[in-house]
Each structure stands twice: as C-alpha cells, then as structure tokens.
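Left out: one protein chain. Kept in place: all the others.
Then we have chain A:
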Amino acid sequence: MAKYLLLKHYRGAPAPVNDVPMDQWTPEELSAHVQYMQDFAARLEETGEFVDGQALSQEGTFVRYDGEGRPPITDGPFPETKDLIAGWMVIDVETYERALELAGELSAAPGAGGKPIHEWLEVRPFMTAPPTITE
C-alpha cells in the first residue's frame, strides 16, 4: 500500500472545463455536489482506502522569519498570485494507477448544469519510511 495526497486548489491549478463559480449554480446543483463528495469519502472508507480529508478556508498567509527580536513578516491575506489549496484527501491504495483512478473520479464531481467539473487535482505520493530489507 502507498499513501497519496489528493490536493484541490482554490487557485493555482489550471482552469477546469466546467468553470462556473459556485454561487452561479442552482441550489440543487450545489446539493448534488456536496452529496457526491460525501459519498466518495464514504465509499473509500468502506474499501479501506480512506485516511484523512480536510477542507481549508480561503484565507491563507505566507509567513517568514525576519531576524532576531522582530516579528515574522507576513504577506497579508489574499495576494492574487498565490497558489491556494482548498483541501486535501489522503488515500492509502495498492497502486499509483488506483490513486489516479480515484482522483479522476473526484474530479468528475458534478457542478453547474449537473455536469462534471473536470477540475484539475494534484496527486502527490507520500515519502515513506526506508524499507527494512535493503539488499
């Protein structure tokens, strides 16, 4: 088994195919989307492949150390150029192909007009502990 991080972006990923802002969907389309996401996570829990999932708020701040005795520097909230992660799901699956398959399924979540959003998701393998047997 190997763990993968599926990352969803508010900003910084290529534009999805069905790119309509959520507040322009109908309430029913919104409900269908929420339901799809819940069902997806529930199904992965059943197959024993779900590890964790969290949504992140849209506020994000870059911070860095600014030297002894000084407060850290922040870039302030919402700079328009910044990559902004919307949430993640960690899955533990048999193969890389399975990780891609699941990410594809998640990207098919319905949006405006009940059609798949075709959203770009990022799949990142976890670094693992070194194996016991090395030769």
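What we mean here is this: contacts are C-beta pairs under 8 Å (C-beta built on N, C-alpha and C of every residue); 3 or more make two chains touch, one makes a residue touch a chain; residues count from 1.
Operating definition for what follows: contacts and distances are computed from a predicted model.
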Protein name, per the UniProt record, of whichever chain is missing from view ("RNA polymerase subunit sigma-24", "Sugar ABC transporter permease", "Glutamyl-tRNA(Gln) amidotransferase subunit A" or "Imidazolonepropionase"): "RNA polymerase subunit sigma-24"
Footprint left on chain A by the chain that the document does not show: 21-27, 29-31, 34-35, 38, 55, 57-59
